[in-house]
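Every protein chain but one is kept in place in this view of the complex.
To keep things simple, chains are lettered A and B as they appear, and every chain counts its residues starting from 1.
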Amino acid sequence: MDSVAAQTPAGSPAVGAPAERREGREKVTGRARYAAEHPLPGRAYGWPVAASVARGRVRSLDTSGALEQPGVLTVLTPADAPRPAEPDDPTLRVLQDDRVPHHGWFVALVVGESLEAARAGAAAVRVEYAAEEHDVLLTADHPAAYTPERANGGNAGRRLRGDPEAAFAAAATRVDVSYRVPPLHNHPMEPHTSTAHWDGDRLRVYASTQGATTVRATLAALFELPEERITVTAEHVGGGFGSKGTPRPDVVLATMATLRTGRPVTVAIPRRMLPAATGHRAPTLHRLRLGSGPDGRLAGLLHEVTTYTSRVKEFTEQAAVPARVMYAVPHSLTEHRVVPLDVPTPSWMRAPGEAPGMYALESAMDELATALNRDPVELRIANEPDAEPDSGKPFSSRHLVECLREGARRFGWSARDPRPGTRREGALLIGTGVAAATYPVLVAPSAASAEALPDGTFVVRINATDIGTGARTILAQVAADALGVPLERVRSEVGSTDLPPAPLAGGSSGSSSWGWAVHQACAELAARLAEHSGRVPEGGLRTLADTKGTADAESPYARHAFGAHFAEVAVDTATGETRVRRLLGVFAAGRILNARTARSQLVGGMTMGLGMALTEGSTTDPVFGDFAESDLAAYHVPSHADVPDVEAHWLDEEDPHTNPMGSKGIGEIGIVGSAAAVGNAVHHATGVRFRELPLTPDRVLTGLRAARR
Amino acid sequence: MDGPHHETGTGDRARESARPTGPGPGASGGGGALGTLPDACRSTTTLRVNGVSHTLTVDNRRVLLDLLREDLDLVGAKKGCDHGQCGACTVLLDGRRVNSCLLPAVALDGCEVTTVEGLPALAPPEDREDGENGGDPLHPLQRAFLERDAFQCGYCTPGQLCSAVGAIAEAVAGHPSHVTDPAAPSGEPVPLTREEIRERLSGNLCRCAAYPHIVEAVEDVLP
Partner (left out) sequence: MKPFAYLRAGSVEEAVDAHAAHPGARYLGGGTNLIDLMKLEVERPPVLIDVSRLPLEGVRELPEGGLWAGATVRNSDLAAHPAVRDRYPALSEALLAGASGQLRNVATTGGNLLQRTRCPYFQDVTKPCNKREPGSGCGALEGVHRDHAVFGHSRHCVATHPSDMAVALAALDARVELYGTEGRRTVPVAEFHRLPGEHPERDTEIRPGELITGVVLPAATAGLPSAYRKARDRASYAFALASVAAVLEVADGVVRRAGIAFGGVAHRPWRARRAEEALVGAAPTEDAFEHAVDLELAAASPLRDNAFKVPLTRGLALDVLTRLAPRTASPA
């Protein structure tokens, strides 16, 4: 079981120890500098102008008022902005033509001597649009819906096994239900920000990104510069949750502005513009059909997801994918349909696919348990597969059953009265719920170097990004064990493209990908040191590892992390206000590399799931085509008061088939299933099944009253 | 010198302005902006920040947050939303926690500001942790944040710290909160239960959701 020792006993491995964050002191003293916090001589500030129509063209753009504002230096418009090369990602094709593909698309950038000047200038730009009829509303029967070949992550758009329709029709117990997850916004606390400037003929960029390597490659391609002449630094990043996984318009705009003005320019996208400009989780409409025999074993499963994408590019939230992993079922259909609309381009948000998909699947499993009068923990256990249902591959490790059992024990599940609506405290109804979690083990090739210094210390260098995961710390731990030296003797350098290239912090793959390369570099260094009888030659000793060809080799195993969530909620029958009382998660996510930072990440993911269940939701305005909840006053990220007791535990899982550390990744699994556990608890509390998130008072109160009638 | 200027106080903790540019050191809002700004739209204001007095000529539009970050290079206070909706910009103004993004600096003439950079100086010397290797000293709450892993990305952290220091002082001064029993005696210090801490810190959003650990860290330093 997990344990957090205060100190690592001498001689014990560094990996797994609850080592304190190496950058912690900088963060608590305010010395850690983020992308906007690099004072440079003559720095200017960019402020975007966002389109106010959902579809059309810019008919005219009058910058004279902006240029009259004191301190405004220039305005970049589609008519005169620099013309970079065609980007691979069309969302980066900003200020290149007069087309407006969605509300909030950037149509100009005002550059000013100060933030105040730039903002006033942006307000003074007069834009006239030739607006066109727009279509922004997602419906399950939208005529433009199609099944894409691939959903996000390279997953097949559709998978069919056997004859699920027939199996479902013939099943003794059937659940046929629909769920809706609204658009959701990442809203990292640090807005998407880039500071770009020229240092001689070198382009230097401070970027708030989850992956500086890709930012550099993108800038090199766009601005036709050799990568060697670009340095992108992402030393501290104020969260991303997927929305900073690839370059976003801020870095292109900042670079164009520094090209135009010759001055350092910072572009921080204003908070209200983030939802439309930096990606969001697309809404998903789910139809779930589960058919089982009297023993509860699934006979047929159909998970059909309808979602939207923008006119700019295709992005399909892969929400039907987890049903290919979770339960033993002989007949299955998992299909995505996507509708191109005049909406902002959706993108990655923490556990894309799994988060909404498992909300639907795990809610439906709860409904099946109710229909069968079975305990929902036992129902899941009864459907445990021997191999991955969709691929037939054996699991590299799978301890879902153990997570469920351990979670049930810790939560006190056995004392639960399964009848819904029976626990009352005054106006409050209390209930508990469970849901499972899964997230794939992803890994990408990476380079890393390791150096032994004559003073007996070591440095590992890798362009990993620490977005709050503790990467700096964890990589030093991996290095210390591979080198067989105490953690204090290892330094790690991350967050710059001047370091060996590495993939992004995303897909819960960072520590696996980077750790693998660091491990390899350090193992080689240890071998080289042994050749020198352990003595470091003058000038040090350095190794460089690259896991290309190994880390990305096809695995014969299905590799996934699993988990189980338990939630207790209180629903106020007078107001419909629903609050979580406690959340408990147990995860089997391979070897946990740092007990301290892992716990924080898992708790963070669970809490984002709490938000998804209860407070977070965005509404597409049918008239204007934008999100009605565009700021942090309207889009309700959970606050302190929403988050009482959250416990994250894990099993000591050994998995020899993932990477040399045996880790699986923990950044996302915390959010997967969390919303379903809360929703299932609400059903247990009230006896009413809610199938549209979030469970805000308007929905809950309306549902409770409808049930009473 | 005609135009914007910035004078740093000569107290014992006086430091040079870190801003490297502009027509005068610390010219607020960039020299060029002030240069063309109508005289009526700028003002001279004096603030004491972390014990150091600063006299600056500011664009009247400049809010305290931007003054701290852009003019004084005190980047601890963060810009999360710029509209009082996230709390990342929280600092102490005359000892009370405030959202610095909504306060025009010109209206704060004569005020005392403490940012996260100045928190250690608020702690009694015996409670302060000295800096290692010449680094900054730590306020006990900063130490507790490290021990409890009360942050991840760190962006909301300075605001959480300043807010918590302010909230503890408010409770000691007898300020009730939304969750305080209305029957609790007026004017008496309010015991900070976990529920109280959570409610009082709710003006500081944390998307990484370090909330449970933040609450534990605050508990660690309660008087």
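One rule holds for everything that comes next: contacts are C-beta pairs under 8 Å (C-beta built on N, C-alpha and C of every residue); 3 or more make two chains touch, one makes a residue touch a chain.
Treat the numbers as computed from the prediction; the structure is a model and nothing was measured.
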{"item": "Among the chains presented, those that the missing one touches", "value": "A, B"}
{"item": "From B:Val49, B:Leu74, B:Val98 or B:Leu192, residue that would touch the chain that is not displayed", "value": "B:Val98"}
{"item": "Given A:Glu23, A:Glu116 or A:Glu367, the one touching the chain that is not displayed", "value": "A:Glu116"}
{"item": "Contacting the left-out chain in the complete assembly, out of B:Ala167, B:Leu192, B:Cys206 or B:Val221", "value": "B:Ala167"}
{"item": "Hidden partner chain, touching residue among B:Pro120, B:Pro140, B:Pro158 or B:Gly203", "value": "B:Gly203"}
{"item": "Footprint left on chain B by the chain that the document does not show", "value": "37-38, 40-41, 43, 59-61, 63, 82-84, 87, 90, 93, 96-99, 102-104, 106-107, 163, 166-167, 170, 173-178, 180, 182, 186-187, 198-205"}
{"item": "Touching residues (missing chain, whole complex) on chain A", "value": "52, 69-70, 116, 119-120, 123, 427, 572-577, 579, 615, 619, 621-624, 628-630, 633-634, 636, 638-642, 694, 696-699, 701-702, 705"}
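Please note the rule applied: only the chains that are shown with their structure count from here on.
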{"item": "Separation of chain A from chain B, taking each centre as the mean of its C-alpha atoms, in whole Å", "value": "30"}
{"item": "Of chain A, residues touching chain B in the complex", "value": "20-21, 23-34, 36-37, 39-44, 70-71, 73, 112-117, 120, 186-191, 236-239, 241, 268, 270-272, 467-470, 596-597, 599-601, 603-604, 606-608, 631-633, 637-641, 643-646"}
{"item": "Complex interface listing, chain B residues touching chain A", "value": "18-21, 28-38, 41, 59, 61-62, 66, 69-70, 73-83, 85-86, 88, 115-117, 120, 135-136, 138, 142, 145-147, 149, 151-158, 161, 194-195, 197-199, 201-215"}
